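Here the complex is missing a single protein chain, while all its other protein chains stay put.
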Amino acid sequence: MSGVLSAGRIAGLLGLGLSALLPMVLLAIWSVGDRWFYPALWPSRLTAESWRTLLSGEGRLWAAGATSMLLAAGTGAIACIVALPVGRALARLDGWRGHLGAAMTFLPVAAPPVALATGLQFSFLSLGLGGRPIGVLLAHAVPAVAYVSLYFTGVFTGFDTRVEEEARSLGASAGQTFRFITLPLLRRPLAEGFALGFLISWAQMPLTLLIGGGAVRTLPIEVFAFVEAGQDRIAATGALVLLVPALVALAAARLAARGTEVAAL
Amino acid sequence: MGPSPSIPATTLVTLAAFSLAAASCGRAATPPPRDLARIPWDSLAASARGSTVTWRMWRGDPSINAYVDRWVSPRLLQRYGITLNAVEGQGAEIVNQLQVEKEARAGGTADLVWINGETFHQLRQADLLYGPWSGRLPNAAWVDSASPIISRDFEQDPMGYESPWGTVQFALIYDSARTPAPPRSYAELRQWILAHPGRFTHDQGFTGITLLKQLMYALGGGVERFQGGFHEEVYATASERIWRWLEEVRPALWRGGGSYPPGVAELHRLFANGEVDFTMSNNQNEVMTKVAQGIFPETARALLLRDGTIANAHFVGIPANAPNPAGAMVVADFLLSPEAQLEKARSPVWGDGTVLAEERLPGDWATSFAELARNPRALPRDSLARYARPEVDPEYHERLAREWRSRIRRGGS
Partner (left out) sequence: MALADPARRELKAVRWGLLAAALVASPVVAGVVYSAAAATGLAGFGPHGFSTDRLTRVLGEPAVWESLVWTIRTASLATLLASALAVLVAMTFRRSGRVDKLARTLAVLPLPVPHLVAATTAVLLLAQSGLLSRLGFAAGWLAGPADMPPLVYDRAGLGMVLTLAWKELPFLALVATTLLATRGAALEETARGLGAGPWDTFRLVTWPFLWRGLLPPVVAVLAFAAGSYEAAAMLAPSDPLALPLLTLERYTDPDLARRGDAFVLVLVGLMLTGAAVGLHEWVRYRTTELRG
């Protein structure tokens, strides 16, 4: 019995490993492959051309990567700043009101991006935000704030407010309590919230396309454009670049989570 | 004094203030450009010095991008002091963007747009283009306006609202190694499809519908029947024939005609990897650039059908709400210069046909054009000319697209 189980576990482990790593390996090969046609299992030629262009800083991928980085960092920051108090307020809601609040917060997260973007395009353009990075930033903030709010709601549910109450009863002002008591306790959730907001903006496509109007070029937009144009090699390079910061953000969040109950994972 | 709702309060206030600030920073709708036609060209060009021109164009081909980014852009900066900002944008996106900008009374973001046909039609209908302006470009004098391909955009008279940039002609693409004896007419194509089930298809996009439009010319008795505006009865008869033709070959199409690749890039992939034996392009020279890029096998070749293939010109236009129309005109003029047109026509660069009347050009330009390195893969110019057919009213394309979707694709009308 245990023999079968172990065999199953090994098989499962291999399957998981393959599923997690194969895409990255494939993309890596595709990014340097030249003339790779069926039925060849390996490109007939290898070329570092797309990587060279990328790293030389002159390609569209480089500029798009920078734009994505700035937008994602901005989104992460906005998401944290706004979601923290929102999450806290939501956590205080009990019973059905709490669930109602959570449902409302969840709407921007679950809404199909195409639907959301189409619905928002008019309002954003009237506000003069169309085709500009600030507009795209605010557009990304919509699902990000919601997502991170839900996260902070979880953080603040069961958050022990006794320390804060003691500080207040000892005479500290609200601001002081926040800065010296609450904030240090929230270092890890803030890091994770930032990572969440970052990732949402980083991978976003329909919102950027419809609000940015093609003028704001983020990495996913460029990768998609190259895929649509049949330029697989460049698209694969872009896709790998798209992947790396996302993995880094995830690793950082998990490292930050070590030593807590979430580290059961 | 309780533990604070002051945190949510201050944040909400900040957020509101921020949105207001962002809104007030929003660009106010720019007033319509002054009548630049009154200003002499030199002053116009001088006024554009030091400005930025945002050009929305299709950026899906690295060769075209290289031409624009690495050849056109530096020269514009050097000679005219204009910074060119080429960004992605095609057809429907551009129309939507301009439409919503107009509705929202927002400022414009694009100065120059790369368009033709349908897009031009929609933009004109919705009054979204600035103009007329193209006639006053100095280099417009060299344009071959006698050519029906260039002087009409899908049968519409540009009337100065767009300036021609290049010409292309539709061609099928095949692999001479796999298909040594390709079909040369629609009738032969039909035989070929039936004899080789599962080896032919077309995409759902513009290129695929262009193929059907050419089929319409062939089955409808020639392009002349379709000229002079859209005629419902002519269309109705011809389209019935097209649907019948397609239904006949449907079982022999790729995937039994039940699924079609979303765009021409996917079709290219199917072709390159041997899932189908043909692909197609609106540009007869695309096969050469794709072979050079390693996307097509080296034995790929372009093919014209004896029934004729559609040749058309593509243009640049200026949106009505363009922030920098003067700069856009300078760019358009440079694009028309013999120098820029010659470079663009070179096969390794782009291979896009010129809109200039070569014989009328001064000096050695005429010879330079004639001497363009003949790539053995390129289609001979006389064949191109012989089989060229003009575009017709854009309504034909729109109707074909819509009805193909509801009758043949049945996907979502």
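Residue numbering begins at 1 within each chain, and the chains themselves are lettered A and B in the order written.
Simple rule for what comes next: contacts are C-beta pairs under 8 Å (C-beta built on N, C-alpha and C of every residue); 3 or more make two chains touch, one makes a residue touch a chain.
For clarity, every value in this text was computed on a predicted model and none was experimentally measured.
Across the entire complex, contacts from the unshown chain go to A, B. Of the candidate positions B:Thr109, B:Gln122 or B:Asn139, contact with the unshown chain belongs to B:Gln122. Summary of contacts with the chain left out: across A:Met104, A:Val163 or A:Leu183, the touching residue is A:Met104.
In the full complex, subunit B contacts the hidden chain through residues 1-3, 5, 8-9, 12, 15, 91-93, 95-96, 99, 103, 118, 122, 125-126, 198, 204, 255, 258-262, 266, 269-270, 273-275, 394, 397-398, 401-402, 406, 409-413. Hidden from this view is one chain, which touches subunit A at 8-9, 12-13, 16-17, 19-23, 26-27, 30, 38-41, 85-86, 89-90, 92-93, 95-116, 118-120, 122-123, 142, 145-146, 149, 165, 168-169, 171, 199, 202-203, 205-206, 220, 223-224, 227, 232, 235-236, 239, 242-243, 246-247, 249-250, 261-262, 264-265.
We take it that only the chains that are shown with their structure count from here on.
Work out the mean CA point of subunit A and of subunit B, and you get 35 Å between them. The touching residues of subunit B, when paired with subunit A in their complex, are 3-8, 11-12, 15, 19, 22-23, 25-28, 54, 56, 59-62, 65, 87-89, 93-94, 97, 100-101, 103-107, 109-110, 263-266, 268-269, 272-275, 290, 293-295, 297. Interface residues of subunit A facing subunit B in the complex, by the touch rule stated above, are 34-35, 37-39, 45, 47, 60, 81-82, 84-86, 88-89, 121-122, 125-132, 134, 138, 161, 164-165, 168, 174, 177-178, 209, 213-215, 217, 221, 225-234.
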